[in-house]
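In this view, the complex is presented without one of its protein chains, the others remaining in place.
Naming follows writing order (A, B and C), and every chain is counted from residue 1.
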Amino acid sequence: MTTPLNSDRTAVNSIPNTSRITPELVAEHGLKPEEYEHFVKLIGREPSITELGIVSAMWNEHCSYKSSKVWLRTLPTKSPRVIQGPGENAGVVDIGNGLAVVFKMESHNHPSFIEPYQGAGTGVGGILRDVFTMGARPIAALNFLRFGDCHNVKTRRLLAGVVAGIGGYGNSFGVPTVGGSVGFHKRYNGNILVNAMAVGLARADEIFYAAATGVGRAIVYLGSKTGRDGIHGATMASAEFGADAEEKRPTVQVGDPFAEKLLLEACLEIMKAGCVVAIQDMGAAGLTSSAVEMGAKGGLGVELNLDAVPCRETGMTAYEMMLSESQERMLMVIADGKEDEAEAIFRKWGLDFAIVGRTTDTLRFVVKHNGVVEADLPIKELGDQAPEYRRPYEEPLPRPVVAPEDVRTNASVADALERLIASPDLCSKRWVWEQYDHLIGGNTVQRPGGDAAVVRIEDGPKALALTTDVTPRYCEADPFEGGKQAVAEAWRNLTAVGATPIAVTDNLNFGNPEKPEIMGQFVACVKGIGAACEALDFPVVSGNVSLYNETNGKGILPTPAIGGVGLIEDLHKSMTLAFKAAGEPVLLVGK
Amino acid sequence: MKPAVILFPGSNREQDAVRALRLVAGAKPQVVWHAEHELPPGTDLVVLPGGFSYGDYLRCGAIAARANIMEAVRAHAARGGLVLGICNGFQILCEAGLLPGVLVRNARLRFVCREVLLRVERADTAFTKAYRKSDLIRIPVAHGEGNYTADETTIARLEHDGRIAFRYARRDGQIDQTDGPNGAINGIAGIYSEKFNVLGMMPHPENYIEPEIGPTDGRGLFESLAGALKAA
Amino acid sequence: MKARVIVTLKSAVLDPQGKAIEGALRSLGVAGVQSVRQGKVFDVELAGNDRASAEGALKDACDKLLANTVIETYKVEFAE
Partner (left out) sequence: MKARVIVTLKSAVLDPQGKAIEGALRSLGVAGVQSVRQGKVFDVELAGNDRASAEGALKDACDKLLANTVIETYKVEFAE
């Protein structure tokens, strides 16, 4: 393809729309009237339908963090080890010997509720891609799960489906799933939590980033073909695209771990060959957010030619292609003159490879389809000037502390112990982790079942300790203390296996932030997490926020999951929790 | 010893196999791409590693069994060359007709990753000389479709010819009929070809070779191979 | 009474299995294959002889368990 550079720097005056951009259409795209006005002012005219789709994807909560950003900025994110903090596909931390650990956690709550197997599987797929886009080979996966009342038939189906889905994806992809957490509470009845964490290993000086550099370079589409998966704006869409829209627009994607495994190998090979200038995975809001982020971060314009996008279905519109959430896809900027070499590697792995655009010096995001300009937007504003809210919040009132002597029970210690062991939250989770291949790679020193998993780094003696923690009912009782406690628990689980805690990722799962009491929980939890991370010199290097988690109009328990990573210098000195011999003293540390 | 480890799209335990051959057998395995037509000259052992070749779509191992390189593997086996198929490799060998029977979904319909006890059924083959007959060894399994089955005549013939390599066993050495990991008939975890030069097994000896990681009962298999191929 | 339920992925849903099989058939030289989509079939034996009530039961079975209508559609057939 030889798309000429977009040399004229002025935006087009208008792009004709077949249907009018009504307030209803705007609302169906999840934009508030004032957000839409802000956008119209930015571009100086009425947007095209494709442009409306693009901005709705960029400015939604999930992509823009508009409700949470101000608070996330308060978290400590630096330490001498941190190579890359929040803002990229994943966090990067130096672990010595020229190596870095790359990790992040992400939620897939809603899709997993609708289609547990595929929803959970594609959640794992997404987070693995975040890690290997940065040049890291995934070496471990974890997951943090919360379900409703375990006596519900629905809960059992969801649990079985989610666990099978996580295993189905991770096992096939070939990453050991070494840890996680499973819990139950009726407040998750209508809104389960499925948070997946991935951890990868890379050379510290060979990390790949999303920011594009260099004008006129090829932007390449890699991986699986694009279909009409997960396109938003459903109601609008049915009006615009005919009555079979429902059939056309599955809201849940089907994962293809096999394609992902090939994508991993092809990406790492192409990176090693020096072909890659910038790379971004196509996650939520696929082509839109990946292309805009590459341009906005790199201070460059991007021009896409959608005619070149490999499609799985016929007759896809620009709108659909820009918003498709098809899985197992990547966008890359290729080094000058390396296009053929890169293509050969991808073809060998049986994957699609197409030059779909160029970087430009115009700072505009231009999308062409069938020779027509479908979108022409200022890229920086789209990427960086999303609305940001300081939402009103209520300072949460911590629940009164319960004194032990106020708790009346006639249960004997033995009965109480039995009940504790039998409770779904505390019982053995073997049924879960036996469905995950936790041994592949031959580096799993400590398997699920302990305080933290331990995974050897290359041939040792170094190892990583990994854990996910939070106790939601603490966060409900006192969000600030609960946030602190989650960090402290992760820290303790890491130190208990002999690791030095080095950094965390988080997944902040809350209800509707437009409710001041929920926003209050969020703010206090973040403050608690920040305070604990500060005190422990335990920086947050990546994370994810999942809001609007509600069951029948009531928020889930506030659930800021913490994923902790620790470093063990010599795995021979790491510890397990099993008692080693009879007759040895048992010590209690702390008060 | 000149092992070749075959890499199919979707294989994922090939490096585990390479490490075991390197650390235990002192070999320098070659990794061979499935689209090749020939094995490297002098190959004396072919390893089909674990994984999900072609996503295990359709049936596990079915698509990989039809890959180019499998003709060369077939010829190598026909000459009496050694072939080891682990997990997905075992499934591929069955689908390719190099071993009889088929591996279907685990009886409990779930993927299972756990340590099992295997009873070594004979210690006089190229794969098991480093063990003793009836040894109980600890090896992990990690599969969703490891439930070995075949028609009655085939099973009878395998039993009669002593071609069962390993069985899932209990601590007392009896066959694990009820609580095996996958419901395989007669507790079958691995079988030999007629000439005992091809072994397919579901468990992963390659993951149990280093004391830092866990038990090391898998070493015997690779030590046996090293011994057999040195002697040859 | 015997019935057969066929569950297939909706046409726009990605079918990784079908795609892999398609590729394999091509490379095996099977002539003329343009596309393959994989689905599931359930052969169900039902009590009684009343077709209408059997059909009701099977629809129920599909909605509750056999198919996830977010991504799949189903069809019930009866043997003559």
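The rule we apply is simple: a contact is a pair of C-beta atoms (placed from the backbone, for glycine too) under 8 Å apart; a residue touches a chain by one contact, two chains touch by 3 or more.
Bear in mind the structure is a predicted one, so any value in this text is a computation, not a measurement.
The chain we do not see here touches B, C in the full complex.
Residues of subunit C that touch the chain left out of view are 6, 8, 18, 21, 24-25, 28, 30-48, 53-54, 57, 60-61, 64-66. Listed by residue number, the positions of subunit B touching the unshown chain are 58-59, 62-63, 66, 95, 101-102, 104-105, 107-109, 147, 149-151, 183.
In this text, only the chains that are shown with their structure count from here on.
Centre-to-centre, using mean CA coordinates, subunit A is 33 Å away from subunit C.
The set of subunit A residues that touch two or more partner chains comprises 256, 258-259, 350.
Residues of subunit B found to touch two or more other chains are 54-55, 57.
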